[in-house]
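In what follows, a single structure is set out as structure tokens and then discussed.
A single protein chain has been omitted from the complex, and every remaining protein chain is retained in its original position.
A and B are the chain letters, set down in written order, and residue numbers restart from 1 in every chain.
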Amino acid sequence: MKKFGKLVVLLMLVAIFSTACGAAETPVAPAETAGPFKVAVVTPSAINDLAFSQSMYDALVTIQGEMGEDNFQFVISDSMFVVDDAAAAIRDYASEDYDLILAHGSQYGSALKEIAPDFPETSFAWGTAGDTFDIPNIFAYEAFSQEGGYVSGVLAAALTKSNVIGVVGPVEVGDAKLYVDGFVAGVKATKPDVTVNVNYTGSFSDVAMASEAAQTHIGAGADVMSGSAQMVVGAVGVAKEKGVLWFGTQADQASLAPDIVVACQVYDWTVVVRDIISLVQEGTLGGKAYALSLENKGLVMSYNPGYDLPADIKAQGEAAAKGIVDGTVTIGVGGK
Amino acid sequence: MRISWSSIFDALLPLIATLAALAVGAVMLILLGANPLVAYGALLEGAFGSMNAVADTIVKATPLLLVGIGICIAFRAGVINIGGEGQMILGGLSSIALGLAYPDAPGIVMIPVALLVGFIAGGIWGGIPGYLKARFNVNEILSTIMLNVIAIQLMNLLLRGPLIQPDQKGAAAIPQTARLSAAFDLPRLVPTRLHLGALIAVLLAVGVYFFLWRTTIGYRIRAVGLNASASLYAGIKVKRYIVLSLMLSGAFSGLAGAVQVYGVNHFMITDGSAASFTGSAGFNGIVAALFGQLHPIGTIPASFLFGALLVGANKLQRVVQVPAALITALNGLVVVFVVSSEIFRRKNARRRAIKVLEEKLTNTPKDDSPQPEGGG
Partner (left out) sequence: MEDLFTGSVLIGLLASAIRLATPYLYAAIGETFGQRSGVLNLGVDGIMLMGAFSGFYVVFKTGDLVGGVLLAALVGLLMGLAMAFISVTLNAEQGISGIGVYLFGLGMSDLLFQKLINNVQTVSGFPVAPIPILSKIPVLGPILFTQNVLVYGAYLLVPIAWFVLNKTTLGLKIRAVGENPEAADTLGVSVAKVRYFTVTLGGVLSGIAGASLSIALLNVFQFNLTNGLGFIAIALVYFGGWRPTWVLMGSLIFSFVNALQIWVQVVGIPIPSDIAVMTPYILTIVVLVISAQRVRPPSALSKAYERLE
């Protein structure tokens, strides 16, 4: 058997060397200022996840609509949750003539730090994160998701009749934790004696767990709930069934349950991407850190028209939002 | 060396089956509006099209080979180890914890020690199902599945807790470790991503071959796998060798995890899944071992082929812009086709055996081999 293994290896080597010798390296074309602005995106989850990846995909589609397909083109590699596959993808896209590479996942930072210096003519943007590593061709972007979380928390506290609120989180880190902490802060600032129960399911995709967590929260008396990550659809489904109110984040989840979704904090990445594009076109390839916030309209509180939110409560929420923007309200969580 | 056409066919069988699977994939590509020729051209380019591509292929194949070597040992002992994912995670966690604890240690000391630690940690994580099976008759399929999930949660706990990068404090903390000291990077073999781990894996494959076929322990492991009751009767402590095989199998997966950390990623991060760290090598390694006929040497070309497929498929996705889900489905098809093609190998082997028997009985050589001049 060993002999045939060797034979196979031999054939393999022959195949490799003939292909390697025959294949021409794709020449790296110089960035054309006249041609379309080309973007390549790498994201860790599916572009239809109604959360993180979809928010960026939607933003790029919007920008393409604004700039026109002749002026703006993008390609995307989604579901790149294997870190070294994503690194290979980023490097591969960089070696082709893309103007901007969007590494849309906090796990890609380490790879970017090594790859970006090798491609000084290409611009890289990394999110969600605040660190550009002092590398001149890296932009960083994050979301102050605690802000919308806070506003939702204020509204939730005002709306709850049972004085129990439930939150379903994925893994206790990053963007999700920021949101949850902001939400809890908003609730406590409005009605300190409301009980907020929080659980983390340990994964971003366990829909069944999220669903069961929602059932448990409701069993514990919650009549308002919130949560983060793509698994949250499970929780929304249960909320819909039980008539419990829902606050969402990252994307507009009103379509999931038009009767009970009150408001969602929508991430509008176009604010960031538009600025990056114009900077790159002017020749600045990096060095700036962005944050989506209520102030720059990167975070937008999207109120569900299908839910009849009493005007005075909505006013409370908007006051909180205004307070965050002008600095009179301190959330106590995350950066500003 | 007698090469018969049927033997050549046997060796190329996984390749032929892969091509058949890709043919089915071509239909799917067409339905998705992609050009299969462009797509598969991209696959080949991604896997073999440049020095960097080949390096990437080998880097992808390395954990497959390491896991596969361990699987060879386990399967030969008659046990199934589907705990590779969890064992890789443990190997990664333990080895990086050591590296982070002693960032100023010399690389020449830290690297082998860290890899050894990963090997041992994986061995423990594989040994637990082994022990549970031997002592309490807990089926290893159950315990390895459970331990896989437990390993993920352990990873979450450690990476957002004690092992987290110091400047990640605060609410928005990314659950990742600091980058290991550059001195701990596995040396590169060529100026590409190709790292020493690949060479280590190949050497270990050869080593395990000798272990299984040239040592008493190896002999006993294989005996247990072929016929446990006969081995017991012959005085072999079957339970002990089952535990040992699972331990070794886990150890190699653990080493795969450590090699990934020290050779490729240089840090660890979690998103709540195993595959983001392992790339599903814990499962794909099983496939590679099977492609290699459960023989450590055969697993070398098998992992290379599989690694090429995985790397090439990602390139395919980028060039033709099909959903990543297609690549996963294609991965599954290849596995199914190659595994199914075994029947032809068996039929071939039987035909060859019958032919040999006939020759012996009638004393006349009957063969279809391309004989060199002057006869064999």
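Basically, contacts are C-beta pairs under 8 Å (C-beta built on N, C-alpha and C of every residue); 3 or more make two chains touch, one makes a residue touch a chain.
Every value quoted in this text rests on a predicted model; they were computed, and no experiment measured them.
Novice: Which of these touches the unseen chain: A:Tyr200, A:Tyr267 or A:Tyr290?
Specialist: A:Tyr200
Novice: Tell me which of B:Ala26, B:Ala97, B:Val113 or B:Ile141 is the one touching the absent chain.
Specialist: Touches the omitted chain: B:Ile141.
Novice: Quick one: say which of A:Ala86, A:Ala125 or A:Met209 touches the chain that got left out.
Specialist: A:Met209
Novice: Which of these touches the unseen chain: A:Gly166, A:Gly186 or A:Gly227?
Specialist: A:Gly166
Novice: Tell me which residue among B:Val190, B:Leu226, B:Val336 or B:Leu357 touches the hidden chain in the full complex.
Specialist: For the chain that is not drawn, the touching residue is B:Val336.
Novice: List every residue of chain B that touches the chain not included in the displayed model.
Specialist: Looking at chain B, the ones touching the missing chain are residues 28, 32, 80, 82, 132, 136-139, 141-143, 145-147, 149-150, 153-154, 156-157, 161, 283, 286-287, 290, 323, 325-336, 339-340, 342-343, 346.
Novice: What chain A residues would touch the chain not displayed?
Specialist: The list for chain A reads 45-46, 48-50, 79, 166, 171-172, 197-203, 205-209, 211-213, 215-217, 219-220, 230-231, 233-234, 236-237, 240-241, 255-257.
The rule we apply is simple: only the chains that are shown with their structure count from here on.
Novice: What is the distance in Å between the mean C-alpha positions of chain A and chain B?
Specialist: 33
Novice: Please name which positions on chain B make contact with chain A in the complex.
Specialist: 1, 3, 7-8, 10-12, 15, 44-46, 48-51, 53-54, 56, 59, 152-153, 156, 160, 170-176, 179, 209, 260, 264-267, 269-273, 275-280, 292-293, 295, 297-298, 300-301, 304-305, 311, 314-315, 317-318, 321, 323-325
Novice: For chain A, which residues count as touching chain B in their complex?
Specialist: The touching residues are 1-5, 7-9, 11-12, 15-16, 19-20, 23, 25, 44, 46, 75-85, 88-89, 92-93, 106-107, 109-110, 113, 128-130, 142, 146, 170-175, 177-178, 181, 202-205, 333-335.
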